[in-house]
Structures are given as C-alpha cells and as structure tokens.
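I am attaching a structure below and will ask some questions about it afterwards.
Note that one protein chain of the assembly has been removed; the remaining protein chains are unaltered in position.
Right after this comes chain A.
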C-alpha cells in the first residue's frame, strides 16, 4: 500500500473509530436536530405556512446547524493532547489528509441524514419514495459541498481568537450556494421530479471546492 493510501485510510479509520466509540458529536447533533424540527414545525404552523411544504427546508436547516456544530467539535478534538502536530508530521501530502477528513465528516453527516429522513417523513408528512435516487443524490452532493468548505474553514478559523464564533460567520456565506442548490434539489426530488439542473450545479460546486481544499490544505498545516 502506498504511503498516501495508508495515511488516508488511517486518518479515515481514526476519525470514524473515535466517533463510533464516543458518539458525542453524533448524539448531540441528532438531538439538536430533533429540537430544531419541533421548532420549525411550530414556527411554520403558527405563521400559517403549510408544514407539509417545509420538509426539504427543515432537513437542510438541521444539516446546516448540526453539521456546523459537528465540524467544529471534530476539529477541536484534534487539538487535545497536541494531536494536530501528529497530523502535520504525517508523511502524506496535506491534500490527502483533507480528503480523508472530508470523507469522515461526509460519512458522519450522511449517517445522521439517514436517521433524520424518517423523522422528516413522520413530522412533515413527506413521501420519501417519490424518487429516492434523486433524493439520495441531492443529499449526497449537497452534503459534499457543505463538508468540503466546512473542513477547510474550520482549520482557517481555528487560528483565530474567537474561533467558535468566527467559524459559522465565515463558513455559512461560503456554503450558501451549496445550501440553496441542496434545498431546491431535495424539494424537487420530494415532488417526484428530476432535479438535474440543480444536481449539475452541485457537481460543479463539489469539484471546485474539493479541488481548492485539496490544493490549499497543505498551507494550513504549517506552524
């Protein structure tokens, strides 16, 4: 196995194993999402909006907020016991470390979405089986765009004084294109139609941000 592949898989295994053992990010993000869904339901019904139409928006709000909390927490755990120095000293190029981090965050957030979907169907009376393929692709690519930017920005803001506050402030404007495309694509898929235009846009976003992250992550690992 080449050093790049072994470092990539070691990073991915490490992140996933840590989360599977502690489950601290996953459980807190999931509980937070349930609270959010409740708030969205009451906010929409009290303002006269049909809550059946809020399914895609509610799902993406949960992904945004719990994803932001999760990304921040994942990076903070690297700072404990100077683990981050270990990352810097690893023999692989920074870009591969970035891709491993993106993959682990992507998998964790996707797992949470799998658990959230039945709740969305239950609370917002949405039929998930209208076009499941498009729905899965919308969520996969939307989450990819969100995670590709977030994984890079969390390290950028980690170097600042007010990292917990600055992370969402800097990250959210950058992920707005992915969020708009994700919400619209999911909404179209839930209606049983093809969101091909939005999927193309999401694909372009993923390619751009993953490439930029791959090229720039190396510079963030300097001390």
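List of remarks:
Criterion: a contact is a pair of C-beta atoms (placed from the backbone, for glycine too) under 8 Å apart; a residue touches a chain by one contact, two chains touch by 3 or more; residues count from 1.
Note that contacts and distances are computed from a predicted model.
When the unshown chain is looked up in UniProt, the name that turns up among "enoyl-CoA hydratase", "ABC transporter ATP-binding protein", "Sarcosine oxidase subunit delta" or "Heme exporter protein C" is "Heme exporter protein C".
Across A:12, A:53, A:69 or A:166, the residue that sits in touch with the chain not pictured is A:166.
When the missing chain is restored to the complex, the residue among A:34, A:53 or A:156 that touches it is A:156.
On the side of chain A, the interface with the absent chain consists of residues 149, 152-153, 156-157, 159-162, 166, 169-170, 173-174, 176-177, 180, 197, 201, 205, 208-209, 212, 216, 219-220, 222, using the contact rule stated above.
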